[in-house]
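Removed: one protein chain of the complex. Kept in place: all other protein chains.
After this line comes subunit A, so read on.
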Amino acid sequence: MSIEKKIAALISWFLSRPKTSGLIVFICLFSFFSIIFFFKYQALKQNEQHEMESILAVVKKNIEQNLKSNYAATITLALSIDDNGNPKDFEQVAKQIISSNNYIDAVQLVPNGVIKYTYPLKGNESATNFDILHSPLHRQAALRAIKTKSIYFSGPVELKQGGLGVVGRLPIFKKGEFWGFSAVIVKFKTLIKSTGIESFKSNKYYFQLSKINPITNTEEFFLENKSPISHKTFKKVEIPEGDWVLYIISKEQNYLLVFFPVIIIAFLLSLLCGFFATTLLKKPSELQQLVNLQTKKIIQSEFLFKSIFEHAGLGIVHTNSIDGTFIDANDKFCELIGYSQEEIKKMNFMMITHPEDLDEDLMNMQKLRSGEISQYSMEKRYFHKNGKTIWINITISSLWEKDERPNNHIAIIEDISGRKESERQILESQQKIKDLVDSIDGIVWEGNSKEPGITYISKKSEEILGYTPEEWIADDYFWRKIIHPEDRDWVIEHSTKHAHEKKPFDHEYRMIAKNGSIVWVRDIVSIYHESENIIKFRGILIDITKSKQFEIDLNNSLKLVTEQNKRLLNFSHIVSHNLRAHTSNIQSLISLIEMSEDQEEQNELLVLLKSVSETLNQTMNNLNEVVSIQTDINPIIEKLNLNKYVNKTIEVLRNQIIKNEVVIINTIPNDVTVSFNPAYLESVLLNFISNAIRYKHPDRKPEIELKTYTEDNYQILEIKDNGIGIDLKKNGKKLFGLYKTFTNNPESRGIGLFITKNQIDTLKGKIEVESKINIGTTFKTYFNNAPKENLHH
């Protein structure tokens, strides 16, 4: 386990340090290559050494072979010397030697160190008689041969006969006495040829031959390429017969140079691998960093969630969505329902939910599980551990993804008991206010300034008008519709005007109750600014039908009294005027009579006085007639056949009609009746018809047209003549006044229309006149169909 951990740590160490790792890869790889090269180099070197050694051995062997042949040749030559020290058959022996030895160029016999015999002589003549013991070049070598009593090669040296060569000298002793030397001369070229080094010549090696110069005592090299060899790879072998040193030298100066490009390649390769490793590791490292960052964030958010969960002001509970058990709950939730964490974890939400709220909750939960919703909120009741009910607002959110099976959910619970309590109190106080409003003996309403219709109306409406608040609210124009048609226009106009001016107002109008009766209401409206832009109207409709009825009755009585008073005043004025006119005349006449001394004049004045008293009497009678109408305010009313009375009047005026050739056109049906007083009707008809005849036009025959029709509550009698007409502009106002006459007709009394008007007024009728001068006049008499009823008002 610990090893695995260490490995993992190591790997992560590497993964987290891509540059270092890349460097390590580079170093390892390069070291590995270097080691391989080193061993390769060693192997190569060894190989070379071996090769060089074996070549050198072959060459040495060849040389030694050669030297042995030379030695044999010298011995053979030496043996040709007889005991007297004279060579025998030198020529023959020498010839044989030369022919049998390819690598000997010449042989010599040198008695006492002086060259005497040479074979072949040709080409070597210059050497004859050369005393070698006295030649500094050869003496040492010669002495050495003598000393060692064996063959010793001198040279390579510049031969006396020319050319470079070696001379092998074998000292010959005769009878213990030095005789001279037997010598072989091998040209240097031949010598080299005999070694066979030519066959080993290759790109790899070259040879060198050296000897210590006897004079300079320095090493002297003889083969080509004399460059120093000390720093080169070489092998040497000493040939004691001539104190020669044979070298084989590797041409390759240094193997490192051979390896150099490869090393470079290896270096680059390592570098490349290191770089790749870095690059490859970098990516995981970046990802790792990202993972680390995310992990940090997750840890942070987890911490955040944890702290929210633990310290939230709301209850939070983690619940199993399948069986409803609590998985986890925060302290607030525990505090809310009074159970401990441990107790809660053994419970489910159904146990603490109020049974009345449970069905809705379970239905919502079912929807949540089926995926129909992912969240829901509701207000419900919990049972506290102490048994009390608490109101909460719960918000539930599922914790599974769309394609997952339902597992758990989170619920956020807010205690709303306080709010519920205030809501209940508000409702209670609202109900109180509503009850209070409903108990007011008037219809309380509220409306908006911007929209038609009302927003509230109290229940009293049902009692006063018969309409339920629902009927009011349902129709925006309900109020308008139930205003009495005669009042509707002005009420709406009045209300709109005041609403527009934002002034409170108070008006009285009629409404039509549900049962069709007319209800007089007083609508007191006040303006209420709910906010700057919202203006509301509040009003109260009070049923004033009873007091209104009294008021109307009172007004009617007042009107009647005022009217009568006016008539009375008018009457008294007229009476005083008319009576005074006569009395002042009487006064004047009497004073004239008193002044007069002439009997005749006095008689004349007495006649006048009599005439005045008659007129006074007449006036008194007229006034009596008027007074009788004025005083009789409740005359007997009967249904009278109109035509019957018209005919009766025509009969009365028969003489006048005939005299004036009056044409009467009567279209009144026989069955038309009017409710009127019989005497008044006679008087009215007589007045109108006689007037029509009296004011006939002088240029034409009078024509009187009578017709009748109904209009509203009236039966109208129209009497039209073609007489002189009346200037209504001038006399319209005075037409029905007492003692108003507009013509000089002597029959005008100025009383007929006055009485007629009075009689019709008394019975709640009216008179209208249309007239054009010189064309004719039309009098329309409006007989009230129900004069009695109205008489009371």
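Rule of thumb we're sticking to: contacts are C-beta pairs under 8 Å (C-beta built on N, C-alpha and C of every residue); 3 or more make two chains touch, one makes a residue touch a chain; residues count from 1.
Throughout what follows, contacts and distances are computed from a predicted model.
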{"item": "Candidate names \"glycine oxidase\", \"Response regulator receiver domain-containing protein\", \"Sugar ABC transporter substrate-binding protein\" or \"Dihydroorotate dehydrogenase\"; UniProt protein name, chain not shown", "value": "\"Response regulator receiver domain-containing protein\""}
{"item": "Touching the absent chain when the full complex is considered, from A:16, A:585, A:690 or A:778", "value": "A:585"}
{"item": "Candidates A:307, A:340 or A:576 - the one touching the absent chain", "value": "A:576"}
{"item": "Per the touch definition above, residue among A:223, A:245, A:608 or A:623 touching the missing chain", "value": "A:608"}
{"item": "Subunit A, residues in touch with the chain not shown (by the definition above)", "value": "573, 576-578, 580-581, 584-585, 587-589, 591-592, 595, 608, 611-612, 615, 730, 739-744, 748, 750"}
